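All protein chains of the complex are present and in place, except for one that has been dropped.
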Amino acid sequence: MSSHYGQLFRISTFGESHGGGVGVVIDGCPPRIPLTEADIQHELDRRRPGQSEVTTPRNEADQCEILSGTFEGVTLGSPISILVRNKDHRPEAYSEMAEKYRPSHADYAYDAKFGIRNWQGGGRSSARETIGRVAAAAIAGKVLDQLAPGIEVIAYVKTIQELQAEVDPNTVSAETVESNIVRTGDPAMAETMIQRIKDIRSDGNSVGGVIEAVVRGCPPGLGEPVFDRLEADLAKAMISLPATKGFEIGSGFGGTQLTGREHNDHFYMEDGRVRTKTNRSGGVQGGISNGENIIFRVAFKPTATIMSSQPTVSKEKEDTKLKGRGRHDACVLPRAVPMVEAMARLVLCDHLLRHRAFCENL
Amino acid sequence: MSSHYGQLFRISTFGESHGGGVGVVIDGCPPRIPLTEADIQHELDRRRPGQSEVTTPRNEADQCEILSGTFEGVTLGSPISILVRNKDHRPEAYSEMAEKYRPSHADYAYDAKFGIRNWQGGGRSSARETIGRVAAAAIAGKVLDQLAPGIEVIAYVKTIQELQAEVDPNTVSAETVESNIVRTGDPAMAETMIQRIKDIRSDGNSVGGVIEAVVRGCPPGLGEPVFDRLEADLAKAMISLPATKGFEIGSGFGGTQLTGREHNDHFYMEDGRVRTKTNRSGGVQGGISNGENIIFRVAFKPTATIMSSQPTVSKEKEDTKLKGRGRHDACVLPRAVPMVEAMARLVLCDHLLRHRAFCENL
Amino acid sequence: MSSHYGQLFRISTFGESHGGGVGVVIDGCPPRIPLTEADIQHELDRRRPGQSEVTTPRNEADQCEILSGTFEGVTLGSPISILVRNKDHRPEAYSEMAEKYRPSHADYAYDAKFGIRNWQGGGRSSARETIGRVAAAAIAGKVLDQLAPGIEVIAYVKTIQELQAEVDPNTVSAETVESNIVRTGDPAMAETMIQRIKDIRSDGNSVGGVIEAVVRGCPPGLGEPVFDRLEADLAKAMISLPATKGFEIGSGFGGTQLTGREHNDHFYMEDGRVRTKTNRSGGVQGGISNGENIIFRVAFKPTATIMSSQPTVSKEKEDTKLKGRGRHDACVLPRAVPMVEAMARLVLCDHLLRHRAFCENL
Partner (left out) sequence: MSSHYGQLFRISTFGESHGGGVGVVIDGCPPRIPLTEADIQHELDRRRPGQSEVTTPRNEADQCEILSGTFEGVTLGSPISILVRNKDHRPEAYSEMAEKYRPSHADYAYDAKFGIRNWQGGGRSSARETIGRVAAAAIAGKVLDQLAPGIEVIAYVKTIQELQAEVDPNTVSAETVESNIVRTGDPAMAETMIQRIKDIRSDGNSVGGVIEAVVRGCPPGLGEPVFDRLEADLAKAMISLPATKGFEIGSGFGGTQLTGREHNDHFYMEDGRVRTKTNRSGGVQGGISNGENIIFRVAFKPTATIMSSQPTVSKEKEDTKLKGRGRHDACVLPRAVPMVEAMARLVLCDHLLRHRAFCENL
């Protein structure tokens, strides 16, 4: 079970859906960064359940407590531990899950690996686990603000099923994304997407989609080839989120249709800076940020829990059937937007510290 | 510069396109695994330049030497160091690259990061770097043979531009893939793809495409949620390969169009084994292999080097033009097939050792 | 700030002397290990302040709470988070320390490194930090019990200043050590040592000494040359404890007086097992356990806090004087005994898991 992430800005998340709580320890935060619980709470509120009519009605306030690592409002350089207690337990909603494997969930795989699982609410495989990531990333964001001022990370819903938002990643604002509960960057499409999610939920069904994200103002030079390319670390970070099935950067899969002559990004000078005319590279070349906007997309599958009876097998290895119960998102994307931003911030913060170690001020 | 990969089966690659040589040190190979240079050479021959009429004519024999870590034909448990000398140097072909940044290459980004680069043949950003990976993965393959007998890793060209191969990942054989120089799993499409690459090369242009890979016979239980999910580590491994722009597993981006009811993989029992009726999960659930075939796809952009004059900027930050020279693949995919297999083997071997540490024989 | 330890059995400790609490996250504990809070509490009680008349009167119950990672009395394989709240705060006792550096303490060095420090009770440099280690090691002990049954780790006070205990590491029992509050393995010496500590405390002074530890029943084969030799990892683990100044294994510094002919441990067969006649190697050869008892010693300096006025400098870099206040151990050794055992268990557990990954059942 590997619940740590990062080489220098290192986080260790913990916690199951039901139990004492969830949280994170961050080991590697620079000292003297201003930090309060409110900074963290703001991001947790964006990912908490029950926040709007397109998310699960499970009602968790998800109030965080900083247990260590700060003093008089700033970081100490020592580990920052953050705890969020679990509150709205309803383990009884899951009792059938103790005996049967939910299709397209982690239940069987966990049993196959560990020989045991906490079946209450998915245990460690619950998306509740991402609270620790989002909390840690709120701190990473504070570090980025200080060490790379001007850097911006914005994610938004690009598609829900076949519904596609029109968004210019170079100009979309966080305010626009937050202005609608589905968190798309295209307000004109928001209502249609919201209605789709409501309809599909009414049917006991679920939908997926694609989240696009942009990093603006990233300094050139972040990323460490050959294995820790910036886009490779972004890929891992995103695919480590629950329910993800794909990642692409810049031209992505679509770019494979072009020829090199069509695809290449030509360099030119602008205001003393090296720029590219197009940005099919997605802001990263050879594994290193080139100063253009970093643009990537993440595919999220439809939520596995649906309110229909489905064939499955039991823990005792017999064929059976199971119908979803409990409180679930019919579409994870609105709440996954802050998770995508969180993982991007963790990757960037880690690489920024690495860059400081090796390359800056030599 | 992060050139190490793996938690337990750890590799450290080294080397530039031009210089003393390229290679790898593997620290973490179990002892008493049969291993000869021929085992490694076989895989290196599949990725070497000059192997066929659809690859670069650069002619490197890429003969490997095992410098340490074996004794009387088996591994010692000590680090295995493998060296491949560089031979067919033509640095003069690159002299213009010393002064100008090649579009969509790593040149500018390396300079921005390191303040220096070896401009001969791309230096460390050359695909020649992957020799170390392929050599290490040949050894990973031997470890897998011993510890997880029956596991098979097969990659093949799925598309070249819009040309799409029809391949059943559940049955395609390595022999079929090797039977054609483009390394597609669909022999009926091979000639068309080969002709496309030849045509595009004649035009001084380049093309990309998609490689699909399947892991068959993988035991359930590999992968370590939450960050080191098997698919997250595969994503990172693949996107760490040069020229990649996307990764998807199972249903991937296409799966975002389906509803949960359509998408879910139902469990059933077969011969005492838990199976799924469909495999949109791609062999991984909750970050852990579930015993089904692991199926994923990787997008490769068209080769950046083309034989046309393109606008760019110079090291002195002036607008200029540059025309590609040197010997290059007009399409990287045929040689990328063994690289994709290599990275998959490295991921699997590392996770297999991790699984042994934590979960087996408790 | 590096507060994580271990390659596979990984722990991340957190917490300052004064603040929300201290604790640890363990990521890498095998699943299905029986574990309750009582298992952990037992070891915490051995290191807690106020436990006897030779320790600091600071009174902390140090009650632990397991926040995650267990289910129905066994481990899940997911991260185990343990929290101990701070209770007996008296920050006012430290107000002068906000302005002045305590001699031979970490105060100045922390300021030099971080530009900030939590001056309440030493903050992160307080020995209170070791709670997380001891809690994690209680779990490591449970893992060892299961995977290497028969392994025993026993530490005891060997010397207080020049007072030397006579102890046979091959036979000393945990009960003997716990039978006296100074935790020496030589009950005949206990009263003298206790009196020495009381006398020195009455004088406002402090003393140090040497703790010896033995690991009995360790299987041969643990340790990973060349850098992660078992004794190297033990050395690091011990010297990472507060107030330590030296480590030696087997013959140690004294062995440098012998010739090779006197020093060598001759092998012989006993009951089908390879044994050594003497054990100057200390149970480790070439960095790997050889099946003999592992015996090492750790030097602890006299407690830095004394109740005398001493010259020092202020935060504003002016010469000044400071007299110790607060509640402190006049001798850290009795409470350091469980810390030494804890670090040894963490090292052994980590290496046992590593050995399982690479070498067992091949």
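Here the chain labels run A, B and C in written order, and each chain numbers its own residues starting at 1.
Please note the rule applied: contacts are C-beta pairs under 8 Å (C-beta built on N, C-alpha and C of every residue); 3 or more make two chains touch, one makes a residue touch a chain.
Nothing here was measured: the structure is a model prediction, and the numbers come from that model.
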Sites on chain A contacted by the missing partner chain, in the whole complex: 8, 28, 30-32, 77, 146-147, 353-354, 356-362
Positions on chain B where the hidden chain makes contact: 1-4, 10, 12-16, 19-23, 25, 27-29, 31-32, 65-69, 71, 74, 76-81, 83, 113-118, 123-124
Contact footprint on chain C, counting only the chain that is left out: 1-5, 7, 13, 101, 103-110, 112-115, 124-125, 129, 159, 161-162, 200, 205-210, 220-229, 231-240, 242, 244-253, 255-269, 272, 274, 276-277, 280-282, 284-291, 299-306, 308, 310-313, 317-319, 354-355, 358-359, 362
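Just so it is clear, only the chains that are shown with their structure count from here on.
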Most centrally placed chain, judged by C-alpha centres: A
Inter-centroid spacing, chain B versus chain A (mean Cα positions, whole Å): 26
Residue numbers of chain C (touch at least two other chains): 28, 31-32, 77
